[in-house]
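This structure is in structure tokens; I'll ask about it shortly.
The complex is shown incomplete by one protein chain, all other protein chains being positioned as in the whole.
Order of writing sets the chain letters: A, B and C. Residues in each chain are counted from 1.
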Amino acid sequence: MIDFSPVLDTLKIELPSWAFGNSGTRFKVFGTPGTPRTIQEKIADAATVHRLTGLAPTVALHIPWDTVDDYAALRGYAADHQVALGTVNSNTFQDDDYKFGSLTHTDKTVRQKAIDHHLRCIEVMDQTGSTDLKIWLADGTNYPGQGDIRGRQDRLADSLATIYQHIGDEQRLVLEYKFFEPATYMTDVPDWGTSYAQVSALGERAMVCLDTGHHAPGTNIEFIVAQLLRLGKLGSFDFNSRFYADDDLIVGAADPFQLFRIVFEVIRGGGLDADSPVALMLDQCHNVEAKIPGQIRSVLNVAEMTARASLVDVDALTAAQEAGDVLGANAIFMDAFYTDVRPALAAYREERGLPADPMAAFAASGYTETIVAQRVGGTQSSWGA
Amino acid sequence: MIDFSPVLDTLKIELPSWAFGNSGTRFKVFGTPGTPRTIQEKIADAATVHRLTGLAPTVALHIPWDTVDDYAALRGYAADHQVALGTVNSNTFQDDDYKFGSLTHTDKTVRQKAIDHHLRCIEVMDQTGSTDLKIWLADGTNYPGQGDIRGRQDRLADSLATIYQHIGDEQRLVLEYKFFEPATYMTDVPDWGTSYAQVSALGERAMVCLDTGHHAPGTNIEFIVAQLLRLGKLGSFDFNSRFYADDDLIVGAADPFQLFRIVFEVIRGGGLDADSPVALMLDQCHNVEAKIPGQIRSVLNVAEMTARASLVDVDALTAAQEAGDVLGANAIFMDAFYTDVRPALAAYREERGLPADPMAAFAASGYTETIVAQRVGGTQSSWGA
Amino acid sequence: MIDFSPVLDTLKIELPSWAFGNSGTRFKVFGTPGTPRTIQEKIADAATVHRLTGLAPTVALHIPWDTVDDYAALRGYAADHQVALGTVNSNTFQDDDYKFGSLTHTDKTVRQKAIDHHLRCIEVMDQTGSTDLKIWLADGTNYPGQGDIRGRQDRLADSLATIYQHIGDEQRLVLEYKFFEPATYMTDVPDWGTSYAQVSALGERAMVCLDTGHHAPGTNIEFIVAQLLRLGKLGSFDFNSRFYADDDLIVGAADPFQLFRIVFEVIRGGGLDADSPVALMLDQCHNVEAKIPGQIRSVLNVAEMTARASLVDVDALTAAQEAGDVLGANAIFMDAFYTDVRPALAAYREERGLPADPMAAFAASGYTETIVAQRVGGTQSSWGA
Partner (left out) sequence: MIDFSPVLDTLKIELPSWAFGNSGTRFKVFGTPGTPRTIQEKIADAATVHRLTGLAPTVALHIPWDTVDDYAALRGYAADHQVALGTVNSNTFQDDDYKFGSLTHTDKTVRQKAIDHHLRCIEVMDQTGSTDLKIWLADGTNYPGQGDIRGRQDRLADSLATIYQHIGDEQRLVLEYKFFEPATYMTDVPDWGTSYAQVSALGERAMVCLDTGHHAPGTNIEFIVAQLLRLGKLGSFDFNSRFYADDDLIVGAADPFQLFRIVFEVIRGGGLDADSPVALMLDQCHNVEAKIPGQIRSVLNVAEMTARASLVDVDALTAAQEAGDVLGANAIFMDAFYTDVRPALAAYREERGLPADPMAAFAASGYTETIVAQRVGGTQSSWGA
């Protein structure tokens, strides 16, 4: 049986706190019994995922959804649950002031408010020990003429520069791009090129965040992965999958082979090396499926696909590529993809005292029944849109 | 100046009650002062659009969003405001029971509940004098394997047949299709072919509803218009526009030329003839723009594009087409599109005692100020997602 | 080891004669040594694929590319090579007369010429013993206004009706649809709905052909498969795969999971049953990869995916679906997909005297070297665009 420890021993996948809360569409957000009401309950759920998979040691926070009075205490709470606090995600899209933009707004007062929010996020990071400030902006316009594309871009650059000045020596700013939504005509950071141009202007500790669901139809995402790694600017991933728009489905669910190709390029570009700057994170919504097993499934999908991608015989592949042997090269690639790595991964887990089948272990654990019984009353966490 | 009365005198565009309430995205629904709290206030706003444009004599209802105790009274209220109640839209997507489907659900109890809802909608129609029951289903699945595609389709056929039995002789059932959203993997009525196959199995009073925002990227919508008119199954339009997904922007805002081509095919296929079965309706969201002028703008866009499309010299076009004169035919087509019909439409309105510039007239009317002052307290209408 | 004989014993995949000739893009068609110059050489190549896989007993013809004087002799030639002649594909897109349409042309003379071509194809079928006449039309327009969408559709219906009258009792007419290309604005049979409406008007022996590369971006193809099977109108498949447009790549190469879902619906709808009307065929171009192994790879991909799809535990799946267990249902589905069926298929082949690894067997056979040596001079087959 193949030994996957070289690739799996260092694999870490951050979980988003909000994946454990309710989410949905503009048509309906379905609630479910047991949904967390607090960040502490979200951390407890995330810790459960880590306990069963051994692969998810950190939890990302979303401010203000996860705001608490005492972040040091929260850090301790997480540590007590054997996980750490990770990336801090800012939110400048749910305040009436941000209706027409935040870091790009024409009104200096609104821009400053948005900048200040990020400075507070950095303060949170200082207390939680988080290294990454992730900025995803909902800024954009819905109608042609509504905004000045160029002016908005210039203001964005100014705002980011101000924020970046406060990023500590051991901290990073990662700028996420998104093709569309919520804006329907123009998004201020729509593509990797824009994020790359903006973070390049900031400095070394500014990087691009690639969300796998944020591209135009048909976009070759693994190319972007390879390119950003080549340019030294791939800071982090937001993993999920999609059939149409930013569906935020479980990573690998919509197009497993695409995930394989992406992970292959991550490995190819050194993204899983010990000194790699690439942080892996999930960013998903579990609208109709159970949330905790949804996260377990996602972590397993990334691990399995990493295992498969690591199987590619790179020397043979290179030889076939150089020989112009299209079918041969493709066959080497596909052979890795089609190999069933699940038994080896189960064995790998068992060797480490983890359950062979984390999904079954979770179902058998009674955790769901416990939280359904305990989490009664209060307001279930959600995006609060 | 061109006389557009032949095409404009019979043009009627139904307004959706929900366009006057708040709407948004899964990220945020922005409220605005003056937003209606009740269906009566929505009707008052819609009547304002009609008073200024003369083109919007009916208001569509959404059940349960617009549920009242006394529909006869509501009908009278509308009549007092010089408008009538139009299409009744059902809603089987906001109840927990419908999480995994409504008319397609595997559970007979849920299906019956959804059927019963439609029967109640028909009762509403009987009281309001509405002729059209519009069914748009959120039914679908998010993950491969989640549902049995074939079984869902068969159950849909059964459910629709039951509902159709209750459609009165002067009433119609129109079935809307949608490419995706809220479902992210499979939609049970994803395309015109499915809607056509389903309504064809029902009978003559079942027709297809075409929403201009519900197609795959690149779809030639005017082709579908021409085809459905040819097949005698185009029942109604839901007008809006989009750049990416179902953006629900103002009709004609994203791609004016596409609207021109669509309206041209409507005219070509007799869809604006006196005896045409084609009902025109708006179905839009005004997320960041003002709602009432948003509706006025939309009505004017349809009217202006109808005027432009009526300008196409069909005899000359036919001659160029038959001669294989590609550039000549296209030039005849584009000449109509590029003609500025706005002065003629302003004159047309003035002749009928309507404001030459309805947008300016609305701004000058003080209506916004009045409703902002009056509509204080209560809960603003919205989708309540 | 799993016994796949129930599904594989009856599996047959037709090969297109043109896959063995040169093909390419509008930018370049690359030739390769050994490419067939005649239909006989194409048949020899196809027979080689069948000899090594046991799954490709028939070869589709394209008229006029494969025109011969004596079709009875050609039938005998094929039989001598242990294959039979299959579907006859018409071609009404490479004659100057067809620049502006064939079966849809405004000029009755051109329409009649195109009809007559199809009647000659039926005569060919009578001689070859082919049962299917496949019609794919390049008809369409490049610019808005260039053609009358409705009139073209009506003429298409008339032309098809004339052709259908000549279809024998044991023969079928299958009408293929295509989203775009070569037409860039409007395609006369752009979607399954149009093909379905047209063939339904013809009669029982007219069916729809679904080419997996002919849909708008994001289209859920397996839904269409399920729907057409439900409506009893799925006549045949043209298998290939694509990332962007009609790329005509090896089936399963771009999105293996999509192929899995498609085949699952084929099985679900009885499309592989003994009495199924569904014919499976490849329709691919091998622009840069070797052609014969490209076809072998394709046949194997369909077989392997059929094996995987047959592994879905339908009872368990149904139970999970009815329980609203989204993750459970998806897991059952994915488990089949991720199972490595290749060893079992190799064993299956060996039991039947076929090579365990047909790709390796072909490489070792010396066939390529032989045809490169023998096929010198003459004109290599291609589309001749």
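Just so it is clear, a residue touches a chain if its C-beta (ideal position, glycine included) is under 8 Å from a C-beta of that chain, and two chains touch if they have at least 3 such contacts.
Please read all numbers here as calculations on a predicted model, not as lab measurements.
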Of C:Q112, C:N142, C:T318 or C:T339, the one touching the omitted chain in the full complex: C:N142
Candidates A:T194, A:T339 or A:S365 - the one touching the absent chain: A:T194
Selected residue (touches chain absent from view) among C:P64, C:G129 or C:P182: C:P182
On chain A, residues whose C-beta touches the chain left out of the figure: 99-100, 106-107, 142-150, 153-154, 179-180, 185-187, 190-194, 196-197, 215-220, 222-224, 226-227, 229-231, 257, 261, 265, 268-269, 312, 317-318, 320-322, 324, 326-327, 329-334
Touch residues of chain C, complete complex, unshown partner: 23-31, 93-94, 96, 99-100, 138, 142-144, 146, 179-182, 184-185, 217, 242-245, 247, 249-250, 253-254, 287-289, 383, 385
Contact footprint on chain B, counting only the chain that is left out: 217-218, 220, 243-244, 253, 255-258, 288-290, 293-294, 297, 304, 326-327, 330-331, 334, 337-340, 342, 359
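FYI, only the chains that are shown with their structure count from here on.
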Interchain centroid distance [CA atoms averaged], chain A/chain B, Å: 37
Centre distance in Å when chain B and chain C are each reduced to the mean of their C-alpha atoms: 39
Shared interface positions of chain A, touching two or more other chains: 217, 243-244, 253, 288-289
